[in-house]
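Below is one structure; the comments refer to it alone.
All protein chains but one are shown in place.
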Amino acid sequence: MNVTVLDRNPEAGRQAENIDKRFTGFIDCDVHPFVRQSSEEFDPFLSERWREHRRTIGGRARQGLAKATNYPRMSPGNGQRMDAWPASGGFPGSDLPTMQAQLLDLFDVAYGLLAPLVGGAAAERNVEFGAAMAVATNEWQLARWCIPDPRLKASVQVNIEHEAAAIAEIEKRATDRRFAQVNIPPRGLEPLGRQRYWPILRACAEADFPVSLHLGGTNGHPSTGGGWPSFYHEEHPSYVQTMQTLVTSLVCEGVFEAIPNLKIVLVEGGFAWLPALAWRLDKHWKRLRAEVPHLRKAPSEYIREHIWVTTQPIEEPERPRDMLSTLEWIGVDRVMFSTDYPHWDQDDPRYAFKVPLPEEWRQKIYVDNARALYHLD
Amino acid sequence: MSRHVVAAVGEIAPGTCKLVTVKGREIGVFNVNNEFFALINRCPHQGAPLCRGEILSRLVSKSPGQYELTHRGEMLRCPWHCWEFDIRTGQSWCEPDSVQARTYAVEIEPGSELAKGPFAAETVPVAIEQDYVVITV
Partner (left out) sequence: MEPVNPSSMQAIDCDIHPAVPSTRALLPYLDEYWREHILRRGLEADNLELSAFPVNADLNSRPDWRPARGIPGSDFDLLRSQVLEPFQSRFAICNVLHGAQAMFSEDLSAALCRAINRWVAAEWLDRDPRLRASIVVPPHSADLAAEEIDRCASDPRFVQVLMLELTELPLGRRQNWPIYAAAERHGLPVGIHAGSSFRHPPSGLGWPSFYLEDYVSFAPGFGAVLNSLVTEGVFVKFPKLKVVLIESGVTWLPAYLWRIDKTWRGVRAETPWVDRLPSEIIREHVRLTIQPFDEPPEQSQVQTLIEQIGSDEMLLFSTDYPHWHFDGIEAMPNGLPPDLIKKILIDNPLATYPRLS
């Protein structure tokens, strides 16, 4: 019997001065800001026409329920840390002082990259409204988060079904260093590698924005190739399977040949699956390379050069040391720490890795890789 | 090891928890159907404030599509990753043999006994006519 009984002082663990310095000062590649009560909060950033639309029709995604997800999460607020509800009211992630106390100040976070899964811009069926909501979400990130706390970096939200508006928004934010990347929903209408999306991806590369693909969203396709699963218990890991086909699409379509300076960041998909995917791609590319003559090298080489992963929700191998070989097989310079605050499955920087990392690896994963990728400072 | 008076019995209603700090440790004292248990306020998984989680029943199933609540109010669900723990033993529901939250011995003592000492009652004034929750830390 191998009983884990921990007897450290929990209260001390929630005070900044008592935290092991190895786990402070990191860059958090996945922080979720939220609205206090409703998307009314975006109204100041919308035109009268779209304010009216938001109020009367509202957001319309490709799913049966108007607002709630078809796969209810296990905790209120669509799956939030139960202790992250602000004392002042509103949703978790909606109150900067709470976010500072639980994340930014507690761990003396150097930078937090915002992933605004709010406003519905990405999955909106009315693409004009989606484009307007994307602009509003970007203004909202600055006003509510980045200006009050400059450690927070915004992600340019776009609706990829509105190419012109998406490119205009990317170009508009290109020189604004408060934006660190472009956030594209990984479940678009078609796999992201398809040529119809290349102008948007090219605009990201030209603006020197990495592209963040944060899992989630609804595109109307069943979340598995075999149809809609019944349970959140299936939907949650199915996001990881979607990430694998996303990488497959980007590689096989030749995106990285066409746009050689494109950098892709996979967010909230975990990462332990990536080595086996690369081996499988290489193996079957050898047999089918005549179908994809635009690929000039093995798929694994494109992955190694162009793809970064964030850690949460971190895999917990049965033998903890297997985490080290997984990191090595991916490449330690391509892995970046993320918490996913304030979601229920967020990771604590101190305990996410169940095996001690070599100091040099820790420095890269928690700080250096993201600092270099996003040109921070 | 020392014994600490952490609450009067009537102070913690059935189905609730009082958070106390003893020797610098934050501990949740639970009243489960008038039995008292104490758990460290720290999840063995990723260090979450465990005792701020939901108090639940034990959910079991004999067969797909069947849902049965047993052991009313005897489980605690971590406020982060929703791991469930048995309040009586600290054992994880999913992996009772390998994952356990720290527990502390709890006794109910009449004030008249406590008056004889030795014990530590840092914040709880003791009256002879009442019963008290005493934990050993």
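Each chain carries a letter (A and B) given by its place in the written order, and its residues are counted from 1.
Here, a contact is a pair of C-beta atoms (placed from the backbone, for glycine too) under 8 Å apart; a residue touches a chain by one contact, two chains touch by 3 or more.
Note that the coordinates shown come from a computational prediction; the quantities given were computed from them, not determined experimentally.
Colleague: So which of A:Asn183, A:Ser238, A:Ser338 or A:Asn369 would be touching the chain we can't see?
Modeller: A:Ser238
Colleague: Of A:Thr24, A:Thr248 or A:Gln363, which sits in contact with the chain we cannot see?
Modeller: Residue touching the absent chain, from the options given: A:Thr248.
Colleague: Of the residues A:Ala66, A:Ala87 or A:Leu288, I need the one that contacts the missing chain.
Modeller: Candidates A:Ala66, A:Ala87 or A:Leu288; residue touching the omitted chain: A:Leu288.
Colleague: Of the residues A:Gln80, A:Gln181 or A:Asn219, I need the one that contacts the missing chain.
Modeller: Of these options, the touching residue for the absent chain is A:Asn219.
Colleague: Even though one chain is hidden, which residues of chain A still touch it in the full complex?
Modeller: Touch with the absent chain occurs at residues 74, 186-194, 219, 221-234, 236-238, 240-242, 244-246, 248-249, 252-253, 270, 272-273, 275-277, 279-281, 283-285, 287-288, 290-292, 313, 315-319, 322, 325-326, 329, 344-345.
Colleague: Going by the touch rule given at the top, which residues of chain B touch the chain that is not shown?
Modeller: Counting over the whole complex, chain B touches the hidden chain at residues 59-68, 81-84, 93-95.
Quick note on the criterion: only the chains that are shown with their structure count from here on.
Colleague: Quick one: chain A and chain B, Cα centre-to-centre, how many Å?
Modeller: 37
Colleague: Could you list, by residue number, the parts of chain B that touch chain A in their complex?
Modeller: Those residues of chain B that touch chain A are 21, 24-26, 40-42, 44-49, 52-54, 79-82, 90, 97-102.
Colleague: Can you list the chain A residues touching chain B in their complex?
Modeller: On the chain A side, the touching residues are 1-14, 74-75, 81-83, 344-348, 350-352.
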